[in-house]
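Here the complex is missing one protein chain, while the rest keep their positions.
Let's look at chain A:
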Amino acid sequence: MDRPVMLDCRGVWKLYGPNAETFLARHGAPTAETLRAAHLVGAVRAADVTIRKGEIFVIMGLSGSGKSTLVRCLSRLIEPSGGEVRFEGRDLLQMGEAELIDLRRKRMGMVFQHFALLPHLTVLQNAAFPLEVQGIDRKTREDRARAVIELVGLQGREGHYPRQLSGGQQQRVGIARSLIVEPDLWFLDEPFSALDPLIRREMQDELLRLQARLQKTIVFITHDFDEAIRLADRIAVMKDGAIVQTATPEELVLNPADAYVAEFTQHVARAKVVRLATIMAPLGAGPFAGDLPGQARVGDVADAVERADLPHRVLDEAGQPVGQVARQAVVDVLIGREVPR
């Protein structure tokens, strides 16, 4: 991972309660007990997050664990009680009102759990809203809005009002609105949690399709671990305001940091997250049935490996053979035997 860092946050705190603003200055790094004694809620506690350009970074945790608060600290929708947030090296927390507005107008977009559409505007006007507040003329902004509406697959409904749309369609409008300024950093706070399971899956596919095309830097919030591993390049797991582990889905499943993380991971089918590179054996002499990328997940290639009598060769990202994988290793993963590392 040597992509450039987009957003870097160090030791971010957000406390709610009596004298929350001054408490941190007086106590340094309070423990959960000191907070409770002072009748404070530690919505976010000493969170470190580094988000790199072009990745999908998922923040996962049960409801009330502080995900929304953290993501709002990252976009400075709420003022953190303490810590540091840097956007491309610039200190976000020191920015003035005008600078912040400019940043949000040009570089950031956000999608909300309950869509947060404006009820008095049509689909087209909602999508064009961020351009409207910038004072861009009607024709330009409506042309751009039509383009993003088409991107999210809502063409033909430009004149509808939000209340005339289903939940999934409303969220598509929310996505269109957040994309219209072509942001580099894209926040999504539980965007699909209010949708039915089938629609949710469809929307996840849609998101992956969009991301393949747009290559944004994404901060995605969810309480659904399956959703997290489906989408994430990296996942940060939150508990009671603190981040307990930040890792790739595979590392998380194979090496949960504590019992809390393990609770989420134990029911996940290993084949969905484990990659060939993880289970491959040292490269033998052959012969081989074929070549497979080391990044491929076991579940996606299990059929081919299991069917072949010969092992497959595993290639790294540069196309160089680095190992081999045979039927037994794949079957071990599929039936959930302890995976050797």
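As a convention for this text, a contact is a pair of C-beta atoms (placed from the backbone, for glycine too) under 8 Å apart; a residue touches a chain by one contact, two chains touch by 3 or more; residues count from 1.
To be clear about the criterion, contacts and distances are computed from a predicted model.
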Protein name, per the UniProt record, of whichever chain is missing from view ("2-oxoglutarate oxidoreductase", "Glycine betaine/proline transport system permease protein", "1,2-phenylacetyl-CoA epoxidase subunit A" or "Amino acid ABC transporter substrate-bindnig protein"): "Glycine betaine/proline transport system permease protein"
Residue among A:Ala20, A:Val49, A:Leu70 or A:Met108 touching the omitted chain: A:Met108
Among A:Arg26, A:His120 or A:Lys139, residue touching the chain not depicted: A:His120
Chain A, residues in touch with the chain not shown (by the definition above): 72, 75, 77, 101-102, 104-105, 108-110, 112-122, 129-130, 132-134, 161, 163, 174, 177-178, 181, 187
